[in-house]
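Here is the structure we will look at.
Left out: one protein chain. Kept in place: all the others.
== chain A ==
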Amino acid sequence: MSGYRVTGAGRVDRARTVAFTFDGQTYQGYEGDTLASALLASGVTLFGRSFKYHRPRGVMAAGVEDANALVSVTRGPGRFTPNLRATAVEIYEGLEASSQNRWPSLKTDMLAVNDRLGMFFPAGFYNKTFMWPRSFWEKLYEPTIRKMAGLGNSPTEIDPDHYTAAYVHCDLLVVGAGRAGLEAALAEAGSDKRVILIDEQNELGGWALSDPDQAQWLAQSVATLTAAANVRILTRCTAFGFYHDNFVGAVERLTDHLAQPGSGAREKLWRIRAGEVVLAQGAIERPLVFEGNDTPGVMLASAARTWLYRYGVAIGRRPALMASHDSGWQDAFAMAAGGVTISAIVDVRDTVDDALLRQAADLGIAVHLGSSVIGVSGRHKVTGVEIAANSGTGRKRIACDALMMAGGWTPTLHLWSHSKGTIAWDESLGAYVPDKANENVRCAGACSGQMDLGTGVVVPALPTPKDASRIKAFVDFQNDVTAKDIGLAVREGFKSIEHVKRYTTNGMATDQGKTSNINGLQLAATALGRPVVDVGLTTFRPPYTPQTFGALAGHAKDALFQATRKTGIDGWAQDNGAVFEPVSQWRRAWYFPQDGEDMHAAVNRECRAVRESVGIFDASTLGKIEVVGPDAAEFLNRMYTNPWKMLEPGRCRYGLLLREDGFITDDGVAGRISPNRFHVTTTTGGAARVLAMMEDYLQTEWPDLDVWLTSTTEQWSVIALQGPRARDVLSALDTDIDLSPEAFPHMSVRLGQICGVPVRLFRVSFTGELGFEINVPAEYGPAVWKQIVAAGQPYGITPYGTETMHVLRAEKGYIIVGQDTDGTVTPMDAGLNWAIGKKKKDFVGKRSLARPDIVAPGRKHLVGLLTEDPSLVLEEGAQIVADPAQPVPMTMLGHVTSSYWSEALGRSIAFALVAGGQERMDETLHIPMPGAVHKAQVSGMVFFDPEGARINV
């Protein structure tokens, strides 16, 4: 034996040494080692500090169920991963790992004082103690607690790695490549089924990797599966969640184990849809609950066997065993066969199978039946244990340098539970086993409860003569929950295991109770004096083990976080210095500053240009729906408040759309292209919603109508040309459309060609000026835009953005749905009664407009506001009161919805929703804002050209 490495045992490659560091100190291991096995081989027992009490902790298990040995790994800037299990970190040349949750060092952790003060930190301590004063929570209590308790540090830099993903479909998915999983896959190897076999470890085999007797079978099985063309094998791949319809999420770690990770993706998210799923997740050995069970060097018996036979590492020179189950005896015998001296076997049972006793005698191992470990000596490493008979008598010390514990086995039901399969209590196992499947899924092997590991007894906590209220016997090692915490929760009235879990944190968070759930449940059931099945089991939630955010996000970051939709003209806007703003998924030109202008200067200039000459605006994002069919007019008549049937082809109409509840949800202008064809526009943000709403009515309410809806938002580039010189600019372009006012009046639409491409030319205005909206096929939008800009040069044509559009429309009293309305505004509230077809029998929302609440006086109305100080621009969202001297909390009448500086009027203007606003005309109201309370007079909403003379030219 060299250090704790055992010659001749294990699957690690002795020919390949690997150097790595842990807390800055250099160690050597072999290829095939995990960080845990390599450190154990070097005699390291102390791996970390516990969550709350900062107790020294070692490794407790050999797999992902280990709850203690959480470490951080760093591989350069931004590549810092906290909370990795040392048992699942494969070593590579140059690996840099460090321990967590300690200061200043792992061996000397000042915060271990928490352990001495433990009696002051019972379960629920934080909730009880740090309630008052409320204001202290964010600034003092929470930061302090977070510093003292917790796991690894959060990364602080942007992760430079990239992550990939794929969907994959198969007929059979096998999760877990232990014996049962391998057999399930082998049964279909070479068949016509598509099979996927995944395992979280670096090698297939599961427990078989720890059992040399199975090595030959394992090698043959792996070779058969590797050769089978229909089987896809994914190692280092964790199935973390089971979702509806046999959809399983898995993350494959591609580069974390490599010394040179290269430039490829770090991890791959597999989204697997499987015909059938076989869960072969295995079972996890249960720790026993006794004082000192968290001392470094106390670990699961099966883990000790894995260290020896898979990694060639002895956990000590004279380990002892504390068992309540036969499997621990077998592990101890296997250890002895491997050359490790077993100092003693202690079993809580009074009698065990004679064969076990004979084998122990043959091996010369001292056996103590009907006894329990009642204490462990050593702080950073086991130096011995104290045992006593279950009656409390016969206390004695046993010298040993490690302690194995064997508390029986818990089938791993995590994914089964995610799939909503039911579970049943198995008294002989002292654990839940799968019962009825909810999906096409079955469990195989140990996770189904089929185990051949002997028998055992279930003891919530080992008997001890010590005062149970003075000892710490851990149940949930990761969350620092002790047996007495669970007792306390029950005494304080928590009777459901779900409540006990939340109160004590047992089985929560990243660990998901892999080693603690059943022990916690047994303790709670015992304390409550009720059968386990009546206490229940907490729900397992995805992920099975923690996964990186990177794997789940994939490419959805930076520029690809979400599609940023751009119009064809966006590039021109960018070239011409536009500042952009996001409007739903689109980015739109906000304003076009020139020569260092700020936004207000730019917007004032753009507004002047439109009012005095001509402006050009990219309105391509407007939602557009082509409504076609013999019943097109009837359909629109039912959807919108306005009448549509008499609208002549070639004419346009403003349409107002309500929800069933009578509140405004969208608006827009529609043109009748032909008797059975309408070109309907919606707001930019409402496009998808309005189309979905229309389809919903069409398919569910009026399936008899012969009408079809086609989204044409992206078919058309829409160029708004607005201003008194708009017609002059358009006339200079090549078009076959008669633009004269007589032939082409306001609110009409003409089809023809412009600049050599087809056009739907609308004469409409959202500015109050003579205006046209030029719809050309989107691919020609940029070319036509440039020709219009060129043709407009003699008139000083000015590109303008959404801000100027907002100001111009507000001067005219045009609302923007979603800004001036908030889903509680009716047409009457908005002063849009004129848009309601009074003779119409019905339209969506009509009945709601007669509801008592909708016709009651005092509703909030949309009105204009003119500030007493004309230079003051109110804040949008500012609250409005009648009397600023009233005591706080004041009665608020409403709020400002839109507010701008109007260059045309030389003063500020605003819209507001005000209770009873239409009856308050000319009344002075008050708007408290930071620094001062401002006065404003209620007015109508049309501030500019109320006669509309400028439009009809």
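Operating definition for what follows: contacts are C-beta pairs under 8 Å (C-beta built on N, C-alpha and C of every residue); 3 or more make two chains touch, one makes a residue touch a chain; residues count from 1.
One rule holds in what follows: contacts and distances are computed from a predicted model.
Visitor: Assign the chain not included in the display its UniProt protein name, restricting the answer to "Amino acid ABC transporter membrane protein 2, PAAT family", "Lipoprotein", "Nitrite reductase large subunit NirB" or "Sarcosine oxidase gamma subunit".
Guide: So, among "Amino acid ABC transporter membrane protein 2, PAAT family", "Lipoprotein", "Nitrite reductase large subunit NirB" or "Sarcosine oxidase gamma subunit", the name matching the hidden chain's UniProt entry is "Sarcosine oxidase gamma subunit".
Visitor: Using the touch definition from the top, which of A:Q28, A:S42, A:T164 or A:S939 touches the missing chain?
Guide: Counting the whole complex, the residue in contact with the absent chain is A:T164.
Visitor: I'm checking contacts with the chain that's been left out. Which of A:S42, A:T74, A:Q715 or A:Q819 qualifies?
Guide: In the full complex, the listed residue that touches the missing chain is A:Q715.
Visitor: Check the options A:T224, A:T383 or A:N676 and report the residue that touches the missing chain.
Guide: The one listed residue touching the chain not shown is A:N676.
Visitor: May I ask which residue of A:I471, A:A601 or A:V757 touches the chain that does not appear here?
Guide: Only one of A:I471, A:A601 or A:V757 touches the chain omitted from view, namely A:V757.
Visitor: Pick from A:D534, A:E779, A:D842 or A:E868: which residue touches the chain that isn't shown?
Guide: Touches the omitted chain: A:E779.
Visitor: Please pick, from A:R79, A:H257, A:R273 or A:R502, the residue that touches the omitted chain in the full complex.
Guide: Reading the full complex, the residue touching the unseen chain is A:R273.
Visitor: Given the full complex, what residues of chain A touch the hidden partner chain?
Guide: Residues of chain A in touch with the missing chain: 162, 164-169, 194, 264-265, 271, 273, 554-556, 559-560, 562-568, 586, 626, 628-630, 674-677, 706-708, 710-716, 732-734, 755-757, 776-784, 787, 791.
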